[in-house]
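Before anything else, here's the structure in question.
Below is a slice of the complex: some chains, not all, each in place.
Going in written order, the chains are labelled A, B and C, and every chain counts its residues from 1.
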């Protein structure tokens, strides 16, 4: 009898979700005795809420949202078991040749920011790290799909974006993301926090630890497949959702693999693992950002106990 | 004007709107990313039609299920509010309050309770369409001429019989009017729910299309919604002519 | 049969509104009607005739006083009332026939057979009534396709179709020409003799009252009360001819005097 797992993505189906669907399609989940249903999501923070409410057992979502909730409601907060994005996708996007030369130039200017997005929430922390006054920046709430266009129109001088989304949006808009725009990654300013990965509910962790291991193993196998043959991964996406743009999703997948997943750290520790010291730094940043009542232990938000063997996580 | 001429004129006018849109976009040079031309939308629809159908069916299905439940609830509540002063004073403020809340804010709660998928869409389609029906049925019943009710009361008819033979028929024209509003709201409701929490449906499709900057496809989705809305409107119009035609005797 | 007073109004008064908008529609009035009686109610416009009918059909609650229905014993089936309203009040969403059949849908014992019989026996019953008032061609029409007098006739059919114990007619012939009117007088009289129901007829036509009723109650101007209660005992069945008899003319003149006031004597040379 397969263990049912309800799995929520962080967003609508995209190239970067290839491994989840591939693991399901190729039967990797089934081999582990799992019956995984994958639902599309409404944001990487909402993944945490969805799991905490009990509607989902596992999902792809934001580490920082876990930290925040682990400080307030530790008993229901999900636990990250497979940290897929090693590098933060958060960046400030500006127009090349515009008024913003350095992050400090943002003072007195307008930035567009999606209210639910981690890049927005982390902006004060970015200001601290980069040494400018976030209070001096006028933040305008904008929907994610409007960020680039409003920047191009000049309604805002900068946008707080996910590079993996924005980079491709700009290509979609028919512009060159590298020459027409300037990127200020949060990581480069010293905010080297983690972002999205696979998280599970504490209930699943307690009741079916073997299922968690199995799920992570299946995903890791699928990731290896996708890294070896990204086109095949995107083909699965295209098969699930014929309306997605295979070419674009392939680029998105490539971008994520290059910029977010493959890093020196993940090369050394393997995909899915975290650096304990870096995680502790992240936790401190989030605690200070939100004035959290407690400082969660790194072990409370991340567990390496379910990581598959290194050979499945190496590249 | 003969009926045939009128049909033609109205069809011509509707087509005219689209022609104007096309020309406006061409002349003003509106970017495809902001507002695609109707021909581009049609082309996108044509190109992706096989992939659009399952989404369209899903949305039609959830919308109709939600709508039917909503109509049933709305009708009952409307009758209650229209016949009882206490219900009027109590339920009206509650309903107004609930309706002032954007449904987008409520959908995530449904997801937390029922998971993403069909149920939140049906629920949203349902609750969003109740209020307009309630309002019109309640108003229809509350404004029945007492003389017509007296006919029934002199026969010692029960409240239920009065409702069935006078209150409901009298409010039919307004009930059908509210259905026109309700069906459009139901579509909006299910699509909103789908954008938040579903793997299928026009709302989901539009999100996917917009994330790959396929704006003509997004607008194809909107067109599909509009066409489904208008088709159901046409259906209700037919039923309306049978059931509430008596009230429109001017045009006869 | 059990009580002499089938319907009994005891010091019944009706006032609408309060304070500045207060209208007294009926000053406390007594009226007792025997089972099987045929009472005509005449009086000036606005004196409260329709109000009395509404009181008796329980559409209106009296502001003061009590109404008793002697014929209705405890646990007995409720009084079956047929009422022809002054304004025809046909339901516009039904055909004329369906309007006429409405009581059969509501009133026991017809009610239980309605679904089965509405296209058969009940339909024939309605059509027969409609034919009696000359509306056979209009059964399938909508009410608003009828002329004023036709609506009134349909309204009358609706009041009669369910064999009511108590028939309340509020100027049922007001919009009819003399010919149609006199035909319907006879129809109504035959029906009453046949079925023995109790009838209260509001009318402005004194010949109508004298021809049809056993008893004529004359009301004073608003706020009304009954100022004269006159028995009429021409033998039944009465033919239209009796309206030409001097006794009949005298009665009508008498009533006229009561209502119009001091009679203008016919000129000497015409006498």
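Criterion: a residue touches a chain if its C-beta (ideal position, glycine included) is under 8 Å from a C-beta of that chain, and two chains touch if they have at least 3 such contacts.
No experiment lies behind these values; they were computed from the predicted model shown.
Participant: Only one of each protein chain appears in place, so what formula describes the complete complex in this structure file?
Facilitator: Each protein chain kind appears in the complete file with these counts: A x1, B x2, C x2.
Note that only the chains that are shown with their structure count from here on.
Participant: In contact with chain A and with chain B at once: which chains are those? Just list them.
Facilitator: Of all the chains present, none is in contact with both chain A and chain B.
Participant: Would you identify the chain whose C-alpha centroid lies closest to the centroid of all protein C-alpha atoms displayed?
Facilitator: Closest to the centre of all protein C-alpha atoms: chain B.
Participant: Mind checking the centre-to-centre distance between chain A and chain B? Centres are C-alpha means, answer in whole Å.
Facilitator: Roughly 38 Å, centre to centre.
Participant: In whole angstrom, what separates the CA-based centres of chain B and chain C?
Facilitator: Each chain's C-alpha centroid was found; their separation is 49 Å.
Participant: List the centre-to-centre spacing of chain A and chain C in whole Å, with centres computed as mean CA coordinates.
Facilitator: 84
Participant: For a test of understanding, state which residues of chain C touch chain B in their complex under the given definition.
Facilitator: Answer in residue numbers: 54, 57-59, 78, 81, 83, 85, 87, 89, 91-94, 102-103, 105-107, 142, 144, 158, 162, 168.
Participant: Where on chain B does chain C make contact in their complex?
Facilitator: 147-148, 150-157, 161, 165-166, 169-170, 172, 246-247, 249
Participant: Which part of chain B faces chain A closely enough to touch in the complex?
Facilitator: Within the complex, chain B contacts chain A at residues 33-34, 48, 50-52, 55, 108, 111-117, 196-199, 204-205, 207-214, 217.
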